[in-house]
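Everything on this sheet refers to the single structure shown next.
Left out: one protein chain. Kept in place: all the others.
Residue numbering begins at 1 within each chain, and the chains themselves are lettered A, B and C in the order written.
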Amino acid sequence: MLKYILNRLFHSVIVMFVISFIVFFIMFKAGDPVQLLLPPDATQQDVIEMRHALGIDQSFIKQYEAFLKNVAKGNLGNSFVYGQPALNVVFERLPATLELSVLAMIFSILFGIPLGIIASIKPKAWYSKVIMFLSLSGISVPIFWTGMILVLVFSVLLGWLPSSGRGEVYLFTSAFTWDGIKHLIMPVLTLSFFQLALILRLTRTGMMEVMMQDYIKLATAKGVPRRVVVYYHALKNSLIPLVTVIGIQFGQLVAFTIVTETIFAWPGTGKLIIDSIQNLDRPIVVAYLLIISFIFVAINFVVDVLYTFIDPRVRV
Amino acid sequence: MQFFKNELVVEFFEDKLAVGGLVIFIFLCVLALFPSLFSYQNPYDLTQLFLQNSFQPPNHTFWLGTDEQGRDIFSAMVYGLRISLYVGLASTILSVTIGYTLGLISGYYGGWVDTIIMRIADIQLSFPAILIALIIMALWGEGIGKVVIAITIVNWVYYARTARGVVLSEKEKDYAQSAKALGMSNFGIIFSEILPNTTAPIIVIATVRIANAIILEATLSFLGLGVPITEPSLGSLIANGYQVLFSGYWWDSVFPGVLLMVLVVSINLIGDRMRDIMNPRLKR
Amino acid sequence: MALLEVKNLKTYFFTRSGVIKSVDGTSFSIEKGEILGIVGESGAGKSITGFSILGLIDPPGKIVEGEINFDGRDLVKLSQDELQKIRGNEISIIFQDPQTSLNPVISIGKQLMETILYHRKGVSKKEAYNSCVEILKTVGLPAAEKRMKSYPHQLSGGMKQRVVIAMALLNNPKLLIADEPTTALDVTIQAQILYLMKKLSKDFHSALILITHDIAVVSQLCDKIAVMYAGRIVEYGSKEDVIFNPLHPYTKGLIECLPKLNDDKKRLYQIPGIMPSLLGLPEGCYFKDRCEFADEQCDVYPPRQEIDKRIVFCHKVK
Partner (left out) sequence: MSQSEVKLLEVKDVEKIFNVNISTFKKKDLHALNKVSFDIYKGTTLSLVGESGCGKTTVGKVILGLYQATEGSVIFRDKDIAKLGPSQRDNVQKDIQMIFQDPYSSLNPRKKIKTILEQPLKIHTKMTKEERKEAILSLCDDVGIDYSYLERYPHQFSGGQRQRIAIARAMMLKPELILADEPISALDVSIQAQILNLMMDLQEKYNSTMLFITHDISVVKHISDYIAVMYLGEIVEYASKKELFANPQHPYTKMLFSTVPDIHTPLATESVLKTGEIQSPIDLPIGCFFQNRCLYKDKNCELEHPDLTDLGENHLARCPRIGSF
């Protein structure tokens, strides 16, 4: 067991290492930020000095070496734009992003799984068809469009909810204040529509596949009540593959905050990365990508380990 | 008319929603293929635009209103549809070709070929798809061709993984073994024996991923990192209209959005039905 | 009175390609403690007969006609809730493939215990646990306590089938239905399982319906035999009569074409042709195209004949 966990941990570290290389390589190729940073009337001397100050006048290998050394010290360099350590800039905004993602994920699971089960039990009933059609729209509508329409309806036309910003923050999150909640509703809904629909559909297909199995028929044949067959025998089997999906999808959610935050002017990392990409603010982009990948890899690791607990077939 | 007697085809047509999706999709394809037949004006021909027409709400002349340059929204949508569809189809064809081939080879040969291809896929999947596309576009700058390539790079993994999975089970089947025992070449076994038996899941995923590619392109364009504004797709039309959405000119972005939604829903309806009838695990 | 009496049972499947009459008017009965064998080729309707008794037919299948009288009740008329009380309690079933019969993510112990707990109110978990360990020992599973904690993938096919048998016997059912219980197993394991089933159904005073394609297995185990062909019973009688003096040409052919242990290399007797598709059944006797005795008389489906307590459907039997 411990050996397995260490094995997976080692694997994760390798993946992180490769990712760091790719990310750094991409940013190295990305172009020269100096042109953007200096005023138009800067002299050639200014440019050379600035390049030296930023450390980008050296060879790729040298830069990468320096980069790795700094990473080991927990230093990803100073932001070209903000002048502060890049990690700090990203970490400062991370809670706002995670708040959105976590709430959206919880919301999607809370509604997606039960609705998926309902739609799987009687696939031909009218309510199943309604659920399925709605979920189809869920995976068909781009996130930015959902957000736009929500703003148009609830902020512009009805004036019920604020259209931008984060509202009052209490202990890292705005979920504990009424003002904060009002600001959260639309971004979270926007972000969760697609996930909810996806989880719902996967639950449904999984349940329907499991319900065809012999062991479900045998459970019925030995007189286990219908609800136990569905909610214990079948659900337990179909939840196992869902864990993987939910793990992967959480990473996707974090990435999709880029869109949500743009629309709702949410002060998180998504907005930061879009700005930084446009400014070629290399340290910020690298820091952001590394942190996101780290979250992603960490989740995959947790899912792998979790698997050995919930699925007796892979238990060591 | 052998085609209409095929069991899968018959089964497909039994679902009214799916047939509806197919009809709408075909209609949209016709619109996109011959945009000039359906539109009031060529929205990119500046000689046809008049500033006095700007920001007109929907009316008799301009069914769906006009934008700030006096451009007919309906006409712009038809042209935008063309680009959205092009990006979706082109990137899907490219990524199917690349992913399918790599998946077949990876699954059939196994060993280090498999390890390398699948490790690359694993690492790529360690990044959220949209992030990869975003970075690529940020580095290369906008452009239709670039969007197609970015989406291909994101999507090939899904085909590769699926194809590999199917090949792993197909190559152990007796028909493949018997071809091998006959001394057939590996190339022949992969492409002439195994490939025809792996198309069903690939077709299903491809349908779903066309829809996905269209959404991804729209999202990139919305963020200003997709197709250039001179050749707008539905996504860039929405982005363009979004800037004036709260000034009351809602038609500028809402109508392109509706069309985008209809397009994606119609493709997903088709994909859904195909998934249902081709899923061997739901068949008795 | 018979424990189970099936009268004119018809189970049809309403598919896209047409109505499949999987079971088309079969009648048979079984007494307490008796063993009945239902033999036939795949698609003959034998498994569907077994599933019909327990009301386990899923759409597009449906019991369209007939009675299944069990212990004074007509099972066809009962609701799913009422059937649930009978399933696994008064009537149990054993499936063909032990590999897929047990839930892979629930421990053997839990799967056994729930069979008791849902049927017998007032039984404590402790008591249920003890009965389960007891029955695992009865079916010959070593280290029963340890096995209670195991998951199905940790057991071999033969062991899983023992667990399924144990599960079926837990509530001391009056009737046990075994659907090809040994087809997926090796001969040596098959012999063990068959022996066990015969012995246990005696010890537990359960009647047993054995559904199989293997006429040799049926002859070793059963008191009565029903031979099914294309959804209908063609011959039905005591084992001695059906095996050693078969009347219907199909039964004769089935027995004749078995390779025998005591003869030398020579051509086997063979029944020509194949069983007709249930979607394209011929007019008249379903077997006529493969039957050496068939003539124009066989263009009408043969009537039921009772000859010395045996039932045969064939014009050529007098």
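Going forward, a contact is a pair of C-beta atoms (placed from the backbone, for glycine too) under 8 Å apart; a residue touches a chain by one contact, two chains touch by 3 or more.
Quick caveat, the model's predicted, so the values are computed rather than measured.
S.K.: So one chain is hidden, and I want to know which residue out of C:L3, C:L75, C:M148 or C:L194 touches that hidden chain in the complete assembly.
M.R.: Of these options, the touching residue for the absent chain is C:L194.
S.K.: Hey, which of C:D97, C:E127 or C:D214 is the one touching the hidden chain?
M.R.: Only one listed residue reaches the unshown chain, and that is C:D214.
S.K.: Can you work out which residue in B:T115, B:S178 or B:Q243 touches the chain that's missing from view?
M.R.: Hidden-chain contact among the options goes to B:S178.
S.K.: Name, in rising order, the residues on chain C that touch the hidden chain in the full complex.
M.R.: 41-42, 140, 156, 158-159, 186-192, 194-196, 198, 213-217, 219-221, 243, 253-255, 257-263, 265, 267-272, 274-275
S.K.: For chain B, which residues reach the chain that was dropped from this view?
M.R.: 173-185, 193, 196-197
Going forward, only the chains that are shown with their structure count from here on.
S.K.: Considering only C-beta pairs in contact, identify the chain pair with the most of them.
M.R.: Per-pair contact counts point to A-B as the maximum.
S.K.: Sort the other chains by how far their Cα centres are from that of chain B and give me the top one.
M.R.: Most remote chain from chain B, centroid-wise, comes out as C.
S.K.: I'd like the Å distance between the centres of chain A and chain B, where a centre is the mean of that chain's Cα atoms.
M.R.: 23
S.K.: What residues of chain A sit close enough to touch chain B in their complex?
M.R.: 15, 18-19, 22, 26, 29-31, 132-133, 136-137, 139-145, 148-149, 151-152, 156, 163, 205, 208-209, 212, 248, 251-252, 254-256, 258-259, 262, 274, 277-278, 289, 292-293, 296-297, 300
S.K.: Chain A touches which residues of chain C in the complex?
M.R.: Chain C residues touching chain A: 54, 56, 80, 84-89, 92-93, 95, 97, 100-107, 114-115, 118-119, 151, 153, 164, 167-168.
S.K.: Quick one: in the complex, what on chain B touches chain A?
M.R.: Those residues of chain B that touch chain A are 17, 122-123, 125-131, 134-135, 138-139, 211, 215, 218-219, 222-223, 225, 235, 238, 242, 245-246, 250, 253-254, 257, 260-261, 264-265, 268-269, 272, 279, 281-282, 284.
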